[in-house]
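Beneath this line is the structure, given in structure tokens, with notes to follow.
Of the protein chains in this complex, one is absent; all others appear in place.
After this line comes chain A, so read on.
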């Protein structure tokens, strides 16, 4: 199967993630959509590595996974704090700062 198919899949996943960030209200789901975008990126890196025949892309995918894990730690801590304060994880409720 040609690697191009995987690239198309990665673009579709990235788009789904991007749309999810824009339309979903729950902060956790928004964050999961960002993670989906990062995973789509990994797929793109690995497919390109296959197409170019070098290992750079595969190594990069590992780095991205580690960074994404670190981001989860920080992100969930922040979302947890605001949830405990407001009893809501909707991004629409956090509306004190505007204009």
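The working rule: a contact is a pair of C-beta atoms (placed from the backbone, for glycine too) under 8 Å apart; a residue touches a chain by one contact, two chains touch by 3 or more; residues count from 1.
Heads up, the rule we're going with is that contacts and distances are computed from a predicted model.
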Omitted chain (choose from "Stage V sporulation protein AC", "Sugar ABC transporter ATP-binding protein", "STAS domain-containing protein" or "NADH-quinone oxidoreductase subunit N") - UniProt protein name: "NADH-quinone oxidoreductase subunit N"
Touching residues (missing chain, whole complex) on chain A: 7, 10, 14, 17-18, 21, 27, 30-31, 34, 37-38, 40-41, 44-45, 48, 51-52, 54, 56-57, 60, 63-64, 67, 70-71, 74-75, 77-79, 81-82, 84-86, 91, 94, 96-99
